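Only one protein chain is missing; all other protein chains are in place.
Read from first to last, the chains carry the letters A and B; within each, the first residue is number 1.
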Amino acid sequence: MSVFDGLKFRRVSSPIHMLDPRIKFLYVCSIFVVAIVFFELLPLLVLFLFQIPFVILARVQREWVRSLRGAAFLASIIFGTNILFRFMYAGYSLTANDIEYASAMTMRFIALVESFSIFFLTTSPDHLGLALEKSHIPYEFCFAFTTAVRFVPVLAEEAQTIMDAQKARGLELEKGNFLKRIRNYIPVLIPLIISAIRRSLELAEAMEARAWGAIEKRTNLYSLKMKRNDYLLVLVSIFVLIIGIFVRFYVSIPTLSNLLGF
Amino acid sequence: MIEVKNLYFTYPSGVEALRNVSLEIRKGEFVAIMGQNGAGKTTLIKHFNGLLKPSKGEVLVDGVNTESVSVAKLARKVGFVFQNPDNQLFSETVEDEISFALKNFGFKDTPLRRRVTWALKLLGLTEYRKASPFMLSGGERKRVALASVLAWDPEVVVMDEPTIGQDYSQKEKLRQFIVQLNMQGKTVVVVTHDVEFVSECNPRVILMSGGEILADGFGKNVLTNIELLTQASIVPPQVTEIFMGIKDLGFPVDIIDLYEAKELLMKRLGRK
Partner (left out) sequence: MAIVKAQSLTYTYPNAEKPALDDVSFEIQKGEFVILTGPSGCGKTSLCRCLNGLIPHFYQGELKGKILVNKYNIVDHPIHELAKHVGLVFQNPENQLFALSVEKDVAFGLENLGIPRKEMIERVDCALKTAGIEDLAERAPHELSGGQQQRVAIASIIAMNPEILVLDEPTSFLDPLGAKRIFKVIGKLNESMDMTVILVEHRLDLAAKYADHVIVMDKGKIALDGKPRKVLNSDETRMLGVGIPKATRLYQLLDEEKALHSRQVPVTADEMGKLVRGALRA
């Protein structure tokens, strides 16, 4: 299980899915900024909790939990190394503050994963491509982007089939020293490359058959229009950013251990 | 030759592709595994040479559990011809392509050359020995892929959808070839959804649907059972369809063979 499993888009209709991807990106950026200006556990915890309503609104709890679970391994490494450094830095002793600092760093990572997963779980690659188009990036690039995303699973499956076919003819991929192993992959790579070339030729034909390049200014099935909720999210993002910066500079943040009276 | 006992298989993605499949394929048999796309046919045959290992249950090839041996070892006995020849062709010449597997299995020098020559001849490819496989037509590429597997003379030949993308006369040639292979004692397993092809070959038919075996028996019985076919989303052979339409006139419905159909109709029509 990897972090990426939790980032796979699934179509659900929810107010969050309907949001303009550009604005969602703005939101992710503001969370990102706030997350990296804090080194204390409390605000990062707040940031983490603050995003949970979004997850629930988007109805992607299950995928979200999965992405957190996927991130658990990396999170524990972050925690471990932080503890280790603190431990060595402080002359081989640990205080509650050190543990809290390590937890804060871990929580920062988790809050970031959370915001990214909200973004990717609720934004279809299609909309992402559309957002690119609307950002005045030439259409050819946007088309290349979406087509590439489209063919990732197809090529992955094909690579697997080719490997199976060659294994069935006695190829042992894991045999031999390093150089030999690389050479073992030639019978897999050549068919894969040839098929990719063949595919692109067929794709080009199909594009032509559907009037590719007929006119200068194409239209688009989807439109991105800022709606009420989008403006709302803009406000929320700015609000988060301002509060975050304000707290950073003007409020002294108590540590959790102080609060709990250690 | 191949024994499958209570086989379950679930893909890492969580899709349960096979559920409690048991079957036995004897030496020298000719078996067609049929079913709709996604019925679990390909998943099943990938267990025959160890490309997939059971999640539960076991698969024995010539008495050996596939769990305990490598794909390369099993492949020596079970030759596997994939659907799309382009998924395996990579060499500069047809000759090299056919040598590939032989080299992997440790053949050298004279025995290697002798086998290549034999396989080329078997599939009528001798004149293309030095040609690039990529310059050949679709049907020829398919034959090169087949030759590259038959070259090491495996005891079992498994073919995944051999008729796909082939025109009628290519199919007819393929059919004759497969029947001939089988007559020479090879165990042949064909995975296909081509009912007409199967009705012409008349092998033992295993019908699959949703990862389970629905039926296992003579083509004559399986392919004429409408209930089973509907369940497996398979269209009956056209000859059977004709007889289903005239069932009320006292004709049997378990007819798949064109010539048997002719004889039957001749008896009734000729008498008039």
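The working rule: a contact is a pair of C-beta atoms (placed from the backbone, for glycine too) under 8 Å apart; a residue touches a chain by one contact, two chains touch by 3 or more.
Here the structure is a predicted model, which means the values were calculated and not measured.
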Just name the one of A:124, A:184 or A:257 that touches the chain not displayed here.
A:124
Return the single residue from A:88, A:179, A:214 or A:260 that touches the missing chain.
A:214
Out of B:69, B:131, B:228 or B:242, which residue would touch the omitted chain in the full complex?
B:242
Omitted-chain footprint on chain A covers residues 11, 124-126, 129, 143, 146-147, 149-150, 153-154, 199, 202-215, 217-223
Pick out the residues on chain B that sit against the missing chain.
36-38, 137-139, 164-172, 193-196, 233-235, 237-239, 241-242, 244-246, 249, 258-259, 261-262, 265-266, 268-270, 272
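Keep in mind that, in the parts below, only the chains that are shown with their structure count from here on.
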Taking the mean of the CA coordinates per chain, how far is chain A from chain B in Å?
43
Chain B contact footprint on chain A (complex, rising order)
158, 161-162, 164-172, 186-187, 190-191, 194-195, 198
Where on chain B is chain A touching in the complex?
46, 49, 51, 70-72, 75-76, 79-80, 82, 84, 86-90, 100-101, 104-105, 134, 148-149, 152
